[in-house]
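Below: the structure, in structure tokens.
Heads up, one of the protein chains got dropped from this complex, but the rest are sitting where they should.
Our next item is chain A:
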Amino acid sequence: MEIDGDVSNCSLILLKQGAEARVFESNFVGRRCIIKERFSKKYRHPSLDSKLTLKRLNAEARCMTKARRLGVQTPVLYAVDPLLHTLTFQFVEGTSVKDILLEFGQSGVVEECLGDISAQIGDAIGKLHDGGLIHGDLTTSNMLIQNGTNQLVLIDFGLSFTSTLPEDKAVDLYVLERALLSMHSSCGNVMDRILAAYRKSSKQWSSTMNKLAQVRQRGRKRTMVG
């Protein structure tokens, strides 16, 4: 789907393209912003396609605002366009945690920095989970550290959903664990620090941690029900 005349006189610089959406950088009333456009999948039936895309768009907007209410830093939402299937939000100036950890992997770990980042990650996930929100795609490329404040900002709530089941929370943490193991094993055991911070910030950590042990054993999406 192309962006039509509504934004044709704004600059649109394509930053990234994923399986579900394209991310552009642009300008919103004088502020730098990100426009995320969910494109339609041509192989789907058109009426189903537009319903699905709209549903996902609204879910993402809802989950982002819910995360903010729970005290987790996310980019500020500037606009939601149901016709063009776009979300416009604040451009966060900072580096992704993935890049920071890769840098550590190459040129050595800055202990204090790593400790701070892991603590913030564990704390943020704890708040989300206690509020019944599952991020769905916890990887280091979806976490940014803001320049200046060094605050953690979570992005990409496209796969988020609400759930209070320990299974879902455990899977959320497991996805992060696998991502860290595959990309950043040279940084030492980051997951342990994250889990320590998670334990401190979440009130329901014990059931989640038990489930996490189970999920580690058998892999995810194997509830063995039915």
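In the analysis below, a contact is a pair of C-beta atoms (placed from the backbone, for glycine too) under 8 Å apart; a residue touches a chain by one contact, two chains touch by 3 or more; residues count from 1.
In this section, contacts and distances are computed from a predicted model.
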- Any idea which of "Elongator complex protein 4", "Glucosidase II alpha subunit", "Geranylgeranyl transferase type-2 subunit beta" or "EKC/KEOPS complex subunit Tprkb" UniProt assigns to the chain that's been left out? "EKC/KEOPS complex subunit Tprkb"
- Check each of A:21, A:57 or A:117 against the chain that is not shown and name the one that touches it. A:57
- Which listed residue (A:83, A:110, A:181 or A:196) would be found touching the missing chain in the intact complex? A:83
- Quick one: say which of A:71, A:108 or A:219 touches the chain that got left out. A:71
- Query: Can you list where chain A touches the absent chain?
  - Reply: 6-7, 9-10, 28-30, 57-58, 61-62, 64-65, 68-73, 76-83, 88, 90, 127, 151
